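The complex appears here minus one protein chain, its other protein chains still in place.
Which chain is which? They are A and B, in the order written, and residues in each are numbered from 1.
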């Protein structure tokens, strides 16, 4: 069994954004030389998400609006987590809705994705350096 | 290490439905001859979900009502994704709430599920042929 590990670093200039990382994950897989296996992709932070969906700006607008409706950033004081001095309680909630991680099949040395499946880093508390872990195991 | 891959095809006649696919996944596992490992099951589409919960029609009604309340299909024009000519923005949101994929342990050649755990294909934009990927790795 082979295994591969890489950290991808991001510094999103806004509080929230969706960044397409499919190419970077595909590059990791090529580097790993793994042909058959599983590829785990997860943020190493608890106010961000890795998820798979469509690379379409209208949809990203809809996600943003949906998440803000369910767990609005303001007023900050509505969340007990923010009593600790933080202002990111909403980001912890948004990340749970969108999910932490994806596991992608690796087949014949490629990410085994459907036609429209794209891997995104979902940032909900940006403006600082944060990491995504790519771990691949297989043969 | 062994690996196994299969596509399961579905054509759900309604827009939304929950289809129990536990038996089909168990059949894949038997075919794979893998005794110990991990089994990934995911739709290859971004308006569908694979999730684990109860095979009880009242609960499925509750899920349907819950998801329609959070992200209603209509009015179509409330979503910017639908400006592209699509009418399925709600399906992209519903799938994020229910999750994309499940990873199931494989132990002694069986899906290592609890008593009530059943694997479902959750369709949110049906009436056409769509695929679920089953990828198993192990020994």
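The rule is simple: contacts are C-beta pairs under 8 Å (C-beta built on N, C-alpha and C of every residue); 3 or more make two chains touch, one makes a residue touch a chain.
Remember, it's a predicted structure, so these values are computed and weren't measured experimentally.
S.K.: Determine which one of B:7, B:83 or B:112 touches the chain that has been left out.
M.R.: B:112
S.K.: Taking the full complex into account, find the residue in B:24, B:53 or B:84 that is in contact with the omitted chain.
M.R.: B:53
S.K.: Counting contacts across the full complex, list the positions on subunit B that touch the omitted chain.
M.R.: These residues touch the chain not displayed: 1, 36-38, 51-54, 56-59, 61-63, 66, 70, 97-99, 102-103, 105, 107, 112-117, 137-139.
S.K.: With the missing chain put back, which residues of subunit A would touch it? List them for me.
M.R.: 1, 3, 5, 38, 40, 42-46, 70-71, 79-84, 89, 92-93, 95-97, 99-101, 103, 131, 133, 135, 137
Here is the rule we go by: only the chains that are shown with their structure count from here on.
S.K.: Taking each chain's centre as the mean of its CA atoms, how far is subunit A from subunit B in angstrom?
M.R.: Distance between chain centres, rounded to whole Å: 20 Å.
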